[in-house]
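With one protein chain withheld, the remaining protein chains of the complex are depicted in position.
Lettered A and B in written order, each chain numbered from 1.
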Amino acid sequence: MRQPKSAFDWRRVTESRLFFPIVALALVLLFDLIFVRGFFAIEAREGNLYGNVIDILRSGSTVILLALGMTLVIATGGVDLSVGAVMAIAASIAALMMNPYVMAKELPENLQKLVGDPNFTYAPLWAVLMVTLIVSAFCGLWNGLLVAYGKIQPMVGTLILMIAGRGIAQLITNGIRIQIFYEPYAFIGNGWVILPFPLYIVILVFTLLWLFTRKTSIGLFIESVGVNARSSFFSGIDEKKIKLLAYTLCGLFAGMAGVLASANIKTSDANNIGWALELDAILAVVIGGTLMSGGRFSLLASVIGALVMQATTTSMYAIGVPANAVLAVKGVVVILVLLLYSEQARNLLRRIAVQQKEA
Amino acid sequence: MATSEKGIVRMKGIHISFPGVKALEDVDFTLKKGEIHALLGENGAGKSTLIKVLTGVEHQSKGTIEIDGKEISIKSPQHAQALGISTVYQEVNLCPNLTVAENIMIGRAPMKLGSIDWAATDDQANRLLKELDVHIDVTQTLGSYSVAIQQMAAIARALEISSARILILDEPTSSLTTHETEQLFSVMRKLRSEGMAIIFITHFLDQVYEIADRITVLRNGRLVGTYDTASMPRLELIAKMIGRTLTELDDMSKLKLESGKLIRGEALLKAKDLGQTGSIEPFDLELHAGEVVGLAGLLGSGRTEMAQLLFGVEKPDSGSITMDGATVESFSPLESIERGVALCPEDRKAAGILGDLTVRENIILALQASRGWIKYLSSSEQNEIADKYIKILNIVTPSSNQLVKNLSGGNQQKVILARWLATNPRLLIMDEPTRGIDVGTKAEIQKLVLSLAEEGKSCMFISSELEEVLRTSHRIVVLRNKEKVTEFSGEVAERKIMQLMAGSE
Partner (left out) sequence: MKLNINASIANNRRFIPVVATAVLFIIAYSIGAGFYQGMRDPQVFLNLFRTSPFLLIAAIGGTFVILTGGIDLSVSGLVALTTVAASALIRAGWDPWVVILLMLVMGMTMGTILGAFITYMKVQPFIATLAGLWFARGMCFFISDDAIAVDNRVYKILSQTRILIPGLSDPTKKEGAYISLLVVVALVVLALAVYIAHYTRFGRTIYAIGGNEQSARLMGLPVNSTKVLVYTLAGFCSALAGLTLNIYVGSGHGLYATGFELTVIAAVVMGGTMLSGGSGYVLGTLFGVLVLGVTQTLIQFNGMLSSWWTNIVVGALTLIFIGLQSFLAARKVQAVGGERKQEGLAEMLRRSRKMLLYSGGVIVAILLIIVGVNAFMPNIPTKCTLKPFQQEKAAALVEGGAVVVYEHNGGSNCVDELYAIYPGGKITAEEGANRLEKQATSDDIEELLSGINALGWFTDTLYSTEHEPCGQCFTFFLTVSDQGQVKTVKAVNGGTDTPPAYWKVIALIDEIIPHFGAP
C-alpha cells in the first residue's frame, strides 16, 4: 500500500484548512492577472509603497478586524449581526469626543478656527480610543448576555442591536456627520509608514488574538463549546462564559474597525459607516472554512477570506464595474463559494480524491 | 384469540452494522396478528435498530422481512406506512403548534370547494379519538396537552392513515402517570381485540407482565429468545436480560465480593438524603477511598441520575453532599473536577465525545478545564498525556491527531475514560464504561478499576451487566424504580440481588 510521495503530500495540502480559502484568493488574483493590466504593479513614492495590492490590504483591514471577532462568535455556533452598528456607535463616540463643538449652533470665531486645526482634539487620543473601545466591548457584552444567558437565538438577539444601534449612533451625534480634523486620529486610517498604517494595526491585533486563543486554552474551549456544548459542560467548561467572551471580543473588534473606518474617511457617518459590512465579515469567515454551526476555527483562514472579499471588490472596480453594481458580483461570489463548500460539492471532491488515491 | 402461526411480520436473520459497531447480528423476530409483543433489552441492545429496520429508516445488510407471508424490502418510512406499519415514538412526532384535529388529519384533511373544511376535520378527529375513548377539545393546540394525550393523537393519526395493521409503541409510558398508563393499556387492548399487532418497547417489567402476550429479549445485538409472558417467571426474565442462566445462578449460591484485597480508607464523600424530584428518591451513600462501589439496577432504576447528582451536574432538590468534612455549596461539573471527582458519562455521543476535535484534545479537555484558561498545557505536555493513555487503554488510532469521530465506538469510549483518568481524580464514577467495547478490553478495564482502588482512589462502577458489577466491586448498591433499595458487601447471593432489582420477592 505504498503511495508515491507526491500524492501523499498533495492530500495533506488539500485537507489543510487553509486550502480552500487560498485557492479562492488565488482564483481572484488569477482573474486580475489575466484581465487587468498592471494590477500587480507596486510603485514607491516618498518611501511609501502604493498599488492595487497594497490598496486591497488597506481597505480590507476593516473587514479583517470584523472577521476576526466574527470568527470567534461563529465558532461558538452563533453569529453577530450588529457589528456594523457597533462600528457606527464607535465612530460617533470617537468623533464627538474629539470635537464636541460640532453640536453648537453658534461658535465664536476663535473656536471655529480651532476646530478645523489638525492638531486640535478636545479629549486626548488615548482617552478617545479607550472610551470608544470600552463602549464597543460593552455592546458586545450586551449581545453576549442576550445569547448566552437569555438563551435568545444569536441571529435574533444581535438583530436588535443592529436595528437600534444605528439609532443610538445617530442620537449621539444628533444626526450630524461629524468631520474629523484631528491628524493623529486620521493617521490611524490614512497614514503610511512604508505600508499603510492600518496594516500594522491589523498585524498587531491579529498576533495578540492569536496568542490569546492559541497560547491559552481559550481557543480550545471555544472550539469545544462550538462542537458540542453539552459534552463541554460535562468536561467542566462553562458554555455561558465562553460565549459571553466571544461576543464581547467581537464587539471590541467592531469598535476597532469603526475607528479605522472613520479615521479613513475622516468622518463619522452614523448612517453609512459599516453598512452591510457584517455580511462581508460573515462571508469572510465562511470562506475561511469555519462552519456556521460552530467548532474549529482558524483566524488566518478568516483573514484570507476577508482578503478574498476585498480583492473581489477591488478587482471589480479595476475593470470598471460601477461602484454600486459590485454588489451584484459579490452576491454571485457568495453563491459560488457556498456551492463549493456545500455538502454535495465536498462529497464530490472526496469521491474524486478517493478515486485518485486508488488509481 | 386465534392467531396464525406464521405471523403478520416475520424477520429472519437480520444483520446490520454501523461503522465499527455490529448493531444486530442474526436476529429473528416474529409478530402475530392480534397480539401485544414486548421488546426488551438494555440500552445498546439493538431494540431501536430493529425497529428502524422494520420501519424503513435503516436497511439490513443481511436477512429477510416477510409481511403477510410475502417477502418484502421496506424502502422508506413512507413505504412502511403504506404497508400498514405505524410508529408512535416517545418523542411524539407531531407538530405542537397545530391543533389536535389538524395533527391527526393533516395532509388528508377533508376539503370543501377547494379549501379546508375545518368543521369536518374537527368532526373526523373527534370520531377517531372517541374510538380511543379520549374526549378532548380538538381545536386546541397539541402542545397545550399532556404527553399522554399527545400520544393518543399520534395513535389516532396512525389509525387514520392507511388503516395501520402493525402499531409500534416506543417507550410510550415513560412520561405517563399510572392513570394515563391504564388508559393507554385499555386502548391497546381494544386495538388488539380488533386484530392489531402491537410491538411494545419498554423497560418497565411490571407493565410487561400486565399487558404483553409475548416477550422478545435482545442483548448486545443478538436475540436471546422469544417467550410467552405467562410461562416466563420474572426472575428468569431478568437473568436472560443480564446474561445469566438460572442454572448458573443455582450453582453460585453465594459469591464473595473482592473484599479480600480491600483496604478501605476514610469516607471521601458522604451523601445524605440526596435526591432530586422526578429523577431519584433521597438516598444516603458513603464512598471511601480504596473502594469500588458497584451500582446494580435495571434501565430506568435511577443509576445515571444518581451518578450525575453525585457529580454535581444539577443542584439537588433535597439533602446534601459532604466532602472532606465540608458541605458542598455549589454544584457544577467544573467544581466537582476541582474537588477531585470525575464522571465518565453514559451517553458518550451527547455528553462525552467532541467528534470534530482530535483524540489528544478530547483526552486533555477536562484536565485543562480544571487548570483554567491561562495555564495552557504545552504541546509536549499534551502529547505526553495523550500517548500515555493511548498506551494504557490500548486505544486504536493512527495518531493522537485523529479526529475522534473517526474512531470506532469502543475506542471512543476509551478516549472518554482516558479524559477522566487524566484528571487524576480521587473519586471516579463510571457509568457504563464498557458498553460497546470488545470482551478482551472489558476485562482490562475491570482490572484497571480494581487497580485504581488499590492506588487509593474511590471508584463507582455502573453497568447493566450484573456479572461485571459483581466481579469488580467491593460493595454493591441496588437500585430499583428510582430508589436506592439496599447495599451489600462481603458475601452476597446473586439471586437475592436480582430479586431486589426486579422487585419480585
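As a working rule, a residue touches a chain if its C-beta (ideal position, glycine included) is under 8 Å from a C-beta of that chain, and two chains touch if they have at least 3 such contacts.
Keep in mind it's a predicted model, so treat the numbers as computed, not measured.
The chain not shown here is touched by just one of A:Ala41, A:Ile134, A:Ile203 or A:Ile352, and that residue is A:Ile134. Interface note: of A:Leu18, A:Val36 or A:Ile176, the residue touching the hidden chain in the full complex is A:Ile176. The chain omitted from view is touched by exactly one of A:Ala26, A:Ile194 or A:Ala328, namely A:Ala328. Residue B:Glu102 is the one among B:Glu58, B:Glu102, B:Asp356 or B:Glu468 that touches the chain missing from this view.
In the full complex, chain B touches the omitted chain through residues 77-78, 81, 93-98, 102, 106-107, 109, 115-116, 137, 140-141, 144, 157, 161, 174-175, 278-279, 304-305, 308, 313-314, 347, 350.
If you put the missing chain back, the residues of chain A touching it would be 79, 93, 96-97, 100-101, 103-106, 122-123, 131, 134-135, 138-139, 141-142, 145-146, 149-153, 155-157, 159-168, 170-172, 174-176, 270, 279, 282-283, 286, 292, 322-332, 334-335, 338-339, 342-344.
We take it that only the chains that are shown with their structure count from here on.
Separation between the centroids of chain A and chain B, computed from CA atoms only, is 46 Å. The touching residues of chain A, when paired with chain B in their complex, are 215-218, 220-221, 223-224, 227-228, 230-238, 295-296.
Looking at the complex, you find that chain B touches chain A at residues 313, 332-334, 336-337, 343, 345, 350-357, 361, 365-366, 368-377, 419.
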